[in-house]
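Every protein chain of the complex appears in place save one, which is left out.
Going in written order, the chains are labelled A and B, and every chain counts its residues from 1.
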Amino acid sequence: MKKLSSLKGWLYLLPAILFLGFFMVYPLIDVVMYSFEEGYNFASQSHFGYGLYNFKYVLHDPYFLQAVKNTFIIVIITVPLSTGIALLISLGLNSIKPLKELYQTVYFLPYVTNTLAVGLVFMILFKKTAYSEGLVNLLLNSLGMSSVDFIDGPYWAKIFVMCFYTIWVVMPFKILILTSALAGVKKDYYNAARVDGTSKFRIFYKITLPMISPMIFYLVITGFIGAFKAYADEVAIFGTNLNAAGMNTIVGYVYDMLYGNSGGYPSYASAASLILFAIVFTITVINLLISKKNVQY
Amino acid sequence: MKVILKNLTKKFPNRNKKIKEDVVAVDNFDFEIPDGKLIGLLGPSGCGKSTTLNMISGLEKPTSGRIFFGEDDVTDLPAEHRGVGLVFQNYALYPHLTVRQNIIFPLQNLKGDKKMTMDAMNQKADEVAKLVQIGEYMDRRPSELSGGQQQRVAIARALVKTPRVLLLDEPLSNLDARLRLQTREEIKRIQRETGVTTIFVTHDQEEAMSISDMIVVMKDGRLMQMDKPQTVYDDPKNFFVAKFLGTPAINTFDGEVKGEKLYLGDSAVLNVPGVKDGPVYVGIRPEGFIPDENGPMECDLSAVEVMGRDTSIVSTHPAMTVVAIRSIILSENRPDATGNKVRFSLKPYKVLLFDKTTEERIYFDIK
Partner (left out) sequence: MADLTYTELQKIEKRAKVSGTVGKTVTYFLLTLWGLIVLFPFYWMLLTSIKSYSSYNSEYVPKFIATHPTTQNYVDAFTTVNLGKYFFNTVVFTVLTTAVMMVVTVLAAFAFSRLKFKGKSITFAIFLSLMMIPNELVVITNYVTITNWNMRNTFQGLILPSVASVFYIYLLKENFEQIPEELYKAAKVDGTSDLKYLLKVMIPISKPTIITILILKVIECWNSYVWPRLVTDNEAYYLVSNGIQEIRENGFGRENIPAMMAAVVVISVPLVVLFLIFHKKIMEGVSRGGTKG
């Protein structure tokens, strides 16, 4: 009887175990193997031996270094900026009554859109073509500035578009989480503070911020992880050949190594993805340590 | 500081959006709270007590009417400039701050020439902490304290800036029975020692009776009666107040006055000189019954519950509008409970008459 019920448990679990085993656990072990197999040939699926050559190669590949640089810039700009703006917007949303729901609904819209598709719209808005300067450039011109090719032009311009789009895409989630965190702060705290004559700034700094700090840290941590994995947003704006555009990211580098014109090198891809994992892991641990110190209850 | 409410009214838009008419939470409220007294604002939940309190604190704006602190009209003054201390039902202590930080929080808001040094603030905090007897917990966080201790911290925080008026919104409701008794004694003591005008909102009549210098009874946003606790009990102005105060509750009957005699059912039970003929509501306090073999009021006996000093006799009567009549007598006067009838005579000053339409008290001469 006992044995039978034990068997039943495993039976219910079987599909999950099969799927996870094949497509998560095994690949996890395999990717480490790949990364140490030198001279792997995809067609014959053979290799010479084991070593650190793949890591060395990746770390010396200028494309990879460019990708690391791009990724870090995206992370450093978009995470604080998007969290900060989202906090401001959420505070604004929480302070109004009429139209609140409408604003909330509108703000959430980017979450449900296909980022590849909407990225095209951004490209068109920023792109300078033979026919048109693009809407953004016309706007710049009207402010007395000269046109910039944001899509094929200087590096900073491309970074600007990329960060702008990334923020546009990640904002809905952050606003949603922060507005519900703010709404969760009991009204009595604010009433108590108001009766005590606390200034608005002090209420925010001394009450609101500490109260929602767990959620802010949550957003920062997940924001870091998400931004380090940036890829699809870049493809959406600059197209699939990110190396040519100089806009590749680490994840993009992994996929390019695996597949496409420059592909067929799963070993390099594995090494690069492990390096990415190491970076993300380290930063997450640091984030967690900082948040442990600062989230006080 | 005297607090005066003049024709205070608060209307809210109806939550059910289909109903255009506003909900009147507080209706033309008019009373004066003498300086240095503890006032219990009493009423069933939803009667507008908390709204009244919020208007006094400045958290809500009245729809019409004025509020005065002493001579100052504070009606349009924002909460932060009124100098009130407010204590909440769920304490509203900042969970990320220690007890000390919570207490000095209001002091840190002071600006200009009222600004205090850290030392002065700490000293002040120690003073109030001593007053409410939480001195030993100053470095703990609220989550490490019991409910009663948290409530004391909340009171300390409200007192630290020497408020003109102290407002307590159901401060004891989240405490268990024993702590509630203890804390209400505490509040009374603290109020005596500081002498600050205090308004205490509660739905618990016993709490209000035991703690207040004056009780204000509210119903549906309107003032029912304002008097000393014992007066409110002995001499209620209307049927609602009579029914709301007292445990066990007052026994109610449909009665009729004929020829200056009060009839319950077919029998005349009491002389009521000076009362016009007609139907009345009758309330008889449980202690108003005297077991008397020759008494004018005959009831069907249901049970006799002996509870040490007191005995309560549960009976029924055709004219009653309660489920059962409960009368309380000293156990030594307990009648022999034989048969299924019991007869009472009544103490005249424990029998209260009310008009059937206005529910106002009808007084009669007690010889």
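Convention: contacts are C-beta pairs under 8 Å (C-beta built on N, C-alpha and C of every residue); 3 or more make two chains touch, one makes a residue touch a chain.
On a predicted model such as this, the values are computed, not experimentally measured, just so you know.
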Discussion item. Can you say which of A:193, A:211, A:227 or A:254 touches the chain missing from this structure?
Written reply: A:254
Practice prompt. Among B:83, B:142, B:221 or B:255, single out the residue that touches the unshown chain.
Written response: B:83
Worksheet item: Can you list where chain B touches the absent chain?
Response: 70-74, 76-78, 81, 83, 161-164
Worksheet item: What residue numbers in chain A mark contact with the hidden partner chain?
Response: 5-10, 12-13, 15-17, 19-20, 22-28, 30-31, 34, 85, 88-89, 92-93, 95-96, 99, 103-118, 120-122, 124-125, 129, 131-133, 135, 138, 168, 171, 173, 176-177, 180, 215, 218, 222, 225, 229, 231-232, 235, 239-240, 251, 254-255, 258-259, 266, 269-270, 273-274, 276-277, 280
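Simple rule for what comes next: only the chains that are shown with their structure count from here on.
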Worksheet entry | Distance between the centres, which are taken as Cα means, of chain B and chain A, whole angstrom | 58
Worksheet item: So in the complex, which bits of chain A are touching chain B?
Response: 186, 188-189, 191-199, 202, 206-207, 210-211, 296-297
Discussion item. Can you tell me which positions in chain B touch chain A when the two form their complex?
Written reply: 57-59, 78-82, 84-86, 88, 90, 92, 94-96, 105-106, 108-110, 141, 143, 157, 161
